[in-house]
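Let's look at chain A:
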Amino acid sequence: MEPKAIFEAVRATFGEAVSELQEEGFRPAFLVVSPEKVREIGRFLRDDPAMKFDSLMCLSGVDYPDRFAVVYHLHSLGIGHRIGVKAYLPRESPSLPSVDGVWPTANFHEREAFDLFGIVFEGSWDLRRILLPEDWEGHPLRKDYKYPEFYHGIKV
Partner candidate 1 sequence: MGFKAYLYDIWEAVATTAKGMRITARYGVDPRETITLQYPEERWEPSERYRGFLHNDIKRCTSCTMCVRVCPVDCISLEAVRGADKKMVLASYDINIGRCMYCGLCVEVCPPKSLVHTGGYEMATVSRGELILHFVPEDAETVKGRVAKQVAEAAAKAEAEKAKAEAEKAKAEAEKPADAPQAPDPSPPPKPPGEEAAPFIQPAAPAFAAGNPETADAAGKKPAKEKEEEPAKAGDEGGEAKE
Partner candidate 2 sequence: MKARGEALPTQEMLINMGPQHPSTHGVLRVILRTDGEVVVNARPDVGYLHRALEKIGERVTYAQFMPFTDRLDYLASMNCNAAWAWAVEKLAGIEVPERAEYIRVIVCELNRISSHLIAFGSFTADMGAFTPFLYAIRERERINDLFEEICGNRLTYNYVRIGGVSADLPDRFLEKTKEFLDYFDPKIPEYNDLISYNKIFVHRLANVAVATPEDAVAYGLTGPNLRGSGVRFDLRRNEPYSVYPKIDFDICVGTGERGTVGDCFDRYMVRINEMRESVKILRQAIAQIPDGPVMAKVPRVFKPPVGEVYFRAENPRGETGIYLISDGTVNPYRLKIRAPSFVTMNIFEKITRGLMIADIVAVIGSFDIILPEIDR
Partner candidate 3 sequence: MLESLAISLVDAVPVLSGVPLWTITLLIMVVVAAVVLTFALTYAGLATYVERKVAGDIQARIGPNRVGPVGILQFLADGIKLLLKEDIIPAKADRFLFVLAPYLVFIGSFAAFVVVPFGVGLIASDLNIGIYYVMAITSLVVVGVLVAGWASNNKWALLGGMRAAAQIVSYEIPVGMALLPAVLIAGSLSLQDIVRSQGGLFGIFGWNLFHNPFTFFSFFLYYVAALAETNRTPFDIPEAESELVAGYHVEYTGIRFAFFFLAEYGDMFVVSSLATACFLGGWHVPFLNAEALPAVWGNLFSLGVFLGKALGLVVVMMWVRWTLPRLRVDQLMRMSWKYLVPLTFFNLLGVSLWLLLFQGRGIPQMIASLFG
């Protein structure tokens, strides 16, 4: 299915929760969705017989200049089409529902996004820091991250 058709189909089901289709310069194209609907939309994209996005290729956090985003790259092994889903989040206390119930593979990605961006995935079954030590302060992939001078009293 073409991104346009996917956009229309998802919009037909979820209405305003899917706000726009980012196509120009984006490969694959992105459906921009409202964060609180991510899980429902994910489930729809996975289960709808015309979509069948059974594989979550990648889940990334992004720090855009004015807001955060969580980006999902989906692929359907059966049909062979791809689409991206993007949910913009405010910079203050970013959080959105977890999709690890839809695609279990999301868990590690979400932990990584939580670790490096501080994005909270509500309802995740195991949201802990993954790459950094548990007591690390801050979220390094944020653009405004300040490098710490000391770690446990050791000069970095």
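Note that a residue touches a chain if its C-beta (ideal position, glycine included) is under 8 Å from a C-beta of that chain, and two chains touch if they have at least 3 such contacts; residues count from 1.
Selection criteria: all candidates are chains of the complex that A comes from, given by their letters.
From a predicted model like this one, the values you see are computed outputs, not experimental measurements.
One candidate from 1, 2 or 3 touches chain A in this complex, that being 2.
Across the complex, candidate 2 is touched by residues 25-28, 30, 54-58, 60, 62-63, 71, 73, 77, 80, 84, 103-105, 107-109, 112, 116, 129-133, 140-141 of chain A.
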